[in-house]
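Removed: one protein chain of the complex. Kept in place: all other protein chains.
Let's look at subunit A:
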């Protein structure tokens, strides 16, 4: 509203105003910027100002990061809409979708991808109010629309989500305040906005964007406000986040179960499934052979990745024109889980929603996509089988005889024995699936036909072997397969009949076509009994190869695609290579053993000296010839130089090559070369001497340039390489829409699939697949109510994963040892070590004690960062062994009860010990009797009553407990339960805590200590000097003078004493009376307090009653909501 751009001011060029202005032009100069006024007055001040500006410049800079997302065709930006229940997330989502596509969704589920501009696509996803979903969304969202109920204020979920973001790399956040129409008073509204903004800024950063959405009109937010918001989303810039810049990931917008139905049926749905997920790749390139982790499911193997056509492509120059024409009609949207155009893709079905009634003949009503699909299906007149029978396959465009497949029915008898029923069933099933995704697979139909072995028949007994994809393998009449069901497995091969041919042939499908065309490979088969079609092929290949000029070695191919040994590759002996082509694995090794004699010094860096080869250097000419390679050598023409310059100079080479081709005489080329050389020299000279004026590039720009250069190089390297080869070398790039097939997915994921819970497919680095002990720096969250206890299970969200583990807390003790802590310290970091999947050092994480909704208060219990990964840990805790003296000499004592055997003592010989009173000593040697007693020496004589301590360190290992949070596998995804504490288990199961008798506290009975009187012998006393002699006197028996004298007082004296006595009596009385009074008062107050207390408890009781009543109502409401209606439950902040 306030952000609406104002019209720019245009000064009038003529008229009164202009004249007035022209008049005042002379004066204006005085008001202008006065440089002198701001010039520093002193040198010191100038210095200070200079430094300050420099500092400001530096703080503005951020560490340059490489952005791995390609500039052209980037993946859609993920815009997550997050907030507590009932805040208006779905309304906002629908409004935004409507804004971009002019479509109203009745059910917005799962990711929704739209095109927002020429260079940008957006994927909207609504995050439900579940902590697991919030964690997953927080890890992938590029932009978060954080929704806050303006009429209510911040709720705990908002803060929890912000803290999750903080520990996993902070994406951009835009706050959205809703329900502002509920605040009626303008003043209150302004005040609310202000306070909420202040808090929001405090949480994110000063000046973070906060939007206000007023009311809901027609189930949407006002169009102007939404347009405003969409503008901000449109221009948002994103900084790459470190974790996402090192991992490939995907937000699945569709999930499909490919498991054969029969298998599912026979196992009653319990078998592991094969599942495909679809989505845009993000982050870095997805390499082949990497594992992925789906948070909530677990680590999964990728069976294969197929790039698909972009379902929601960015407009290119071509489509842009068209789009303008049809803009009003339809805008692109890709949301398979929602019901766009009445079609919704579920895990195993496609739902077509037909509004009202539907009649086939009714053409005047515009049909939706789904209705069209159904009608097309109804229109099909021929079966798939017919289509196959009719189709003709030509191996080469020039082939004269098309290959035809005979009908299946004709040879049904033979096939009965060949193919098991299960196989055919499952294949048919699979086909049905692949047909259903026709919109993604343009050529899906063709592939399906090709990969369906049942469609061919045969007339005679089968003589061919199992088809092998590579054509380089020999084909002889060997029976490989024991059971025929094996044959069906290899989908790549098709049995196709030639007209007039008796035998069946294996023909590799078009995947292998490339290798077939390779002349080298085909040579292999020439000698053998070659099938008809292949003979033709070989002939063709031979012709082809003879016409081609001699080719140089293709190293990439020789190394990676052939099975030649390195020796053969180097020597280039083709013939030998063919001879030893392995037929099967057993043969392979035999052949190898034949010519590789065992060389003890294999695996050497230096090759054996080639004395013959070195002899050539005795030739003087050759030595002279080598001079060109030295700087002192005669400089040759540019040609010679470029030869050494390598690939970078390739363009130059070509240019020069071109020149040379068209050269008229040697003179011109010489002149050109000379000119080029001069140019180069001049440039070099300029670089060295001429450009002192050029500003020196600072570190920042240098680094940025370097990054840009490398990215340009990366782009250049893969330009013009076809997509498949490119995928092999660098993997699938971010921005590609792919289908990832996952193996062995738990059945529950498919069974309990719910589109409102995001499925994130996170790629794992090789190191992250491993397990080990992870040391982290951890700090209890200051809003979390309790301290964390050692060895209590904790749920961590680390990397892609969410898992429960058991950490051991520790602190560095004087850099000597890691000492275990029983509890996490307050307001301080400590270390924690747990067993779990490895994460790279510096990865942030957050921890939870429980993920369930019922927990009151803040649920994030700790945050931290990974420090170290290791295979062993060394954490110790203190252990004190105690013993008592058995016998004491001067400084030596026998100590018992510390150890139980002499062996144990032997282990501790020389260990330091200490008594309670602080006398230090050492373990000396074990005593023969009693067992475990030993001799020890001390620095002083110890007492019999002393307890002797031995302080030692006991090393502890974290428990090897790793329990992934498999929330997506549950039918109720919010109710995941991990390992519980013993106390919780006891409480929930009603088990009493076992009480050990020895653990109970008992009154300690100590015998009173009796000390003998100090006795100094007469003889010794006599020898002592007087000062040291004990002076022992008998107690006084007779009365002393003071005691026995009589006192007679004078009358005045008597009077005075009497008076004093009276005064004292009075005083006593006064004091006692005062005391009584005070006591009375105290009683009164106590009575009063008691009354107050009673009243208070009464009130408390009533309040509690109220609360309980409310909770009861809430629960009943929730129960209603679970039946299908009612608003979401909301947990409020206190």
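Going forward, contacts are C-beta pairs under 8 Å (C-beta built on N, C-alpha and C of every residue); 3 or more make two chains touch, one makes a residue touch a chain; residues count from 1.
Keep this in mind: contacts and distances are computed from a predicted model.
Undergrad: I want to check something: the complex is missing a chain, and I'd like its UniProt protein name from "18S rRNA biogenesis protein", "Transmembrane channel-like protein 7", "Gamma-secretase subunit PEN-2" or "Small ubiquitin-related modifier".
TA: "18S rRNA biogenesis protein"
Undergrad: For the chain left out of this view, which of A:269, A:772 or A:793 touches it?
TA: Once the missing chain is taken into account, the touching residue is A:772.
Undergrad: With the full complex in mind, choose from A:792, A:868 or A:904 the residue touching the hidden chain.
TA: A:868
Undergrad: Which of these touches the unseen chain: A:37, A:377, A:605 or A:1032?
TA: The missing chain is touched by A:605.
Undergrad: Specify the residue from the set A:730, A:904 or A:931 that touches the hidden chain.
TA: Within the whole complex, the residue contacting the unshown chain is A:730.
Undergrad: Using the touch definition from the top, which of A:15, A:43, A:613 or A:854 touches the missing chain?
TA: Checking each option in A:15, A:43, A:613 or A:854, the one touching the absent chain turns out to be A:613.
Undergrad: For a quick check of understanding: of A:710, A:984 or A:1028, which residue touches the chain that isn't displayed?
TA: A:710
Undergrad: Touching the hidden chain in the full complex, which residues of subunit A are there? Just list them.
TA: Those residues of subunit A that touch the unshown chain are 66, 68, 246, 284-285, 287-290, 299, 550, 552, 555-556, 559-560, 566-567, 569-570, 589, 593, 596, 598, 600-609, 611, 613-614, 617, 623-624, 626-627, 629-633, 642-648, 650, 653-654, 657, 710-711, 713-714, 717-718, 728-731, 765-772, 775, 777, 831, 838-842, 865-872, 960, 962.
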